[in-house]
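Written below as structure tokens is the structure these notes are about.
With one protein chain held back, the other chains of the complex are shown just where they sit.
Now for chain A:
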Amino acid sequence: MEITDKAFDQLAHLSRLQFTDTEKEEIKGDLQRMIAFVEKLEEVDTTGVTPLLHMSSASNVWREDAVKGSVTREDALLNAADADGQFFKVPKVIKK
């Protein structure tokens, strides 16, 4: 499978990333190699093999419905790019 400019731009958009033309060529090459790797794996006949969705064999790992583990608002906002002491602030999502 070839990584076209269209496919590249779509991926970049979905990831909300922007690249210069030089970066783009470089990353396209990387992506191409990653896909080739996966395509190699696809050569294995997996007919009748149940897809492996989880690396661990654990199942039914439950939490009881109890309130615990919250942090203070001050701590919660520590890593925010922008905040006003109450809210996380982000660029306007909708124009009114």
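For the reader, a short list of remarks on this structure follows.
Here is the rule we go by: a residue touches a chain if its C-beta (ideal position, glycine included) is under 8 Å from a C-beta of that chain, and two chains touch if they have at least 3 such contacts; residues count from 1.
By our rule, contacts and distances are computed from a predicted model.
Taking the options "Protein translocase subunit SecY", "Electron transfer flavoprotein beta subunit", "Aspartyl/glutamyl-tRNA(Asn/Gln) amidotransferase subunit B" or "Glucose-6-phosphate 1-dehydrogenase" in turn, only "Aspartyl/glutamyl-tRNA(Asn/Gln) amidotransferase subunit B" matches the UniProt protein name of the chain that is not displayed.
Taking the whole complex into account, chain A touches the unshown chain at residues 10, 14, 16, 53-56, 58-73, 76-77, 79, 82, 84, 86-94, 96.
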